[in-house]
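The complex appears here without one of its protein chains, the remainder shown in place.
Labels run A, B and C following the written order; every chain starts at residue 1.
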Amino acid sequence: MESTHRELKERAWAANLEIPRRGLAIATFGNASAFDAAAGLLAIKPSGVAYESLRPADMVVLDLDGTVVEGALRPSSDTRTHLVLYRALRGLGGIVHTHSTHATGWAQACRAIPILGTTHADHLAEDVPCTALMTEAAAGRDYETETGNQILELFRTRHPLHTPMVLVAGHGPFTWGESVEQAVYHAQVLEEVARMAFITHTLNPGAARLPEHLVRKHFERKHGAAAYYGQR
Amino acid sequence: MESTHRELKERAWAANLEIPRRGLAIATFGNASAFDAAAGLLAIKPSGVAYESLRPADMVVLDLDGTVVEGALRPSSDTRTHLVLYRALRGLGGIVHTHSTHATGWAQACRAIPILGTTHADHLAEDVPCTALMTEAAAGRDYETETGNQILELFRTRHPLHTPMVLVAGHGPFTWGESVEQAVYHAQVLEEVARMAFITHTLNPGAARLPEHLVRKHFERKHGAAAYYGQR
Amino acid sequence: MESTHRELKERAWAANLEIPRRGLAIATFGNASAFDAAAGLLAIKPSGVAYESLRPADMVVLDLDGTVVEGALRPSSDTRTHLVLYRALRGLGGIVHTHSTHATGWAQACRAIPILGTTHADHLAEDVPCTALMTEAAAGRDYETETGNQILELFRTRHPLHTPMVLVAGHGPFTWGESVEQAVYHAQVLEEVARMAFITHTLNPGAARLPEHLVRKHFERKHGAAAYYGQR
Partner (left out) sequence: MESTHRELKERAWAANLEIPRRGLAIATFGNASAFDAAAGLLAIKPSGVAYESLRPADMVVLDLDGTVVEGALRPSSDTRTHLVLYRALRGLGGIVHTHSTHATGWAQACRAIPILGTTHADHLAEDVPCTALMTEAAAGRDYETETGNQILELFRTRHPLHTPMVLVAGHGPFTWGESVEQAVYHAQVLEEVARMAFITHTLNPGAARLPEHLVRKHFERKHGAAAYYGQR
């Protein structure tokens, strides 16, 4: 039988392959999902399958309640975190979770990545936020759902497409975007921003944030109403 | 004459090739052995042979007393360390020794790698332990056997398959697993964990360990009785 | 219609491709322009186009007033910075802007890169200068023109071909040369010099500058009237 979700699965599959290709995780670490808002369905990587043997047909399709609609394999163990985010945050077309080295280094330090330069400000206008460490009570409930809830806590007062990335304390990064391709791009940007901030912080632990007028200028060059970056 | 240990030698050979392929050692540094518990035999890399010219037939097969059963070359100078571990630790199917850069950096600092995040906790539920520096008396005896004995010292109270990696102070890492393929995987995980911990430690030398309830949660997601990671 | 600026566009295109090839930027970060002083024209990368899909015909040709002479796409958002530099600094045949990791790390720390060794002194005889952070008043005017003006501020008393590189505080590096190929070379040298200085500074934050007699000796080996490096 032909899949009715072929394009969604192919895009999710291609995005998952980009994770090791861009050096954002080793082994089976990390996962990407693509979301079709109209259909209310997502396609996600199966759990614990090595990137090199992954095929489009291995992707698991679920609805927002987590019911498997298509696919023979068990979905990623982080699926419930993806579900929480898709249900609560408007406009997401894809989510990527990696264990990329420098972003994880900051997450393990339980520190937001300070906005130190324009590479960062071109993509978000504030520090990359970092959740609190999950409490024992929360970890005793549904762990992956609670991971999503901790992220949502930070997005009560934030626009998810203006801050398309977050660190989960003691764990690693989640990024997203209007499409899964953009979510992968944000995962790569985050790792590079984390690496640059590591270098700056090591050179000068007291390095100041980029002044607000430069943050605004760069963010609006790419994202404001008067954006003039790119070919639009 | 056809080898009677062909599969064991091929698996040991393939594992040895993964050491430079995954960036875990340069030149001839490092070695891997595959163990057949039923036969009581291991296949190990010959000493000082470059990875690029290594063939399956070059692997040396030995019994647990260290007697060469098959192979024309001298076995790795670290062979007696492997023998000590196979004799004393139950369930090992392979051992890998590398000089991977960050893990060796920690070993040279004579420090256990603190458990700072879930990448670490997904694989072991404690710091990566580090031996003491070998005393002059011990180094004056059989050096490689004593290296094995120093590792065993740490595993009197540990389950080797729950803590499948160790640092030898001033030297570098040894890892193992139920198979030699898993031992290679653990060598790669260890290097990545060591690199992440280096970044976190440089950002904040006083960074706290991951709380015990999160360590347990992640370790049991993959390894406990109720594990739900992967396709089992 | 055949382009009348084919060679200029091809050289600009090839230089842009070298940016990701030499690991000096990810995604669409960075841009290179080639300048034909006799014709008073430059060819520059279009804005926001991925390196992998870039073709020579996509290059945009402009005169020094910024009027597009050839090309269907919008030029790089940094074009006005290039224009300021070509108009004011004599002898430039190409300019490269990257977000290379270590150079950007220093720029984010708002610090000149100290001249610590001969790798640096082979290419310039002083610290790699760093601009001030742009004021709110300047950022409120034409941002890219002001970036150029801030660089010019540093070159009132410097020879641009003796100091072919600069850091823009909170942003990243600009480099140039007698040709666009040399500008790319200087971008690569700068990243390597920035990386070496990061290592030296981390080993010893108080590391002394290379003594002036050694700076002079190395710079003149390659650049003085009595230069004896290379095949001239």
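The rule we apply is simple: a residue touches a chain if its C-beta (ideal position, glycine included) is under 8 Å from a C-beta of that chain, and two chains touch if they have at least 3 such contacts.
On a predicted model such as this, the values are computed, not experimentally measured, just so you know.
Listed by label, the shown chains that the missing chain touches in the whole complex are B, C. Which of B:H99, B:R158 or B:R209 touches the hidden chain is settled by the complete complex: it is B:H99.
Residue B:R111 is the one among B:R6, B:R111 or B:H213 that touches the chain missing from this view.
Taking the complete complex into account, B:A139 is the one of B:A139, B:A208 or B:A227 that touches the chain left out. The chain that is not drawn here is touched, among residues C:V128, C:I151, C:A169 or C:A197, by C:A197.
In the full complex, the hidden chain is touched by chain B at residues 26-27, 29, 46-49, 73-74, 77, 99, 101-102, 104-111, 133-134, 136, 139-140, 143, 170-172, 198, 201-202.
For chain C, the residues touching the absent chain in the complete assembly are 116-119, 185, 188-189, 192, 195-200, 202-204, 207-208, 210-211, 213-214, 217, 221, 228-231.
The criterion applied here is as follows: only the chains that are shown with their structure count from here on.
By the document's definition of touch, chain A and chain B have no common neighbour.
Centroids built from CA atoms put chain C at 33 Å from chain A.
Mean C-alpha position of chain B lies 46 Å from that of chain C.
Counting partner chains per residue, chain A has residues 198, 202 touching two or more of them.
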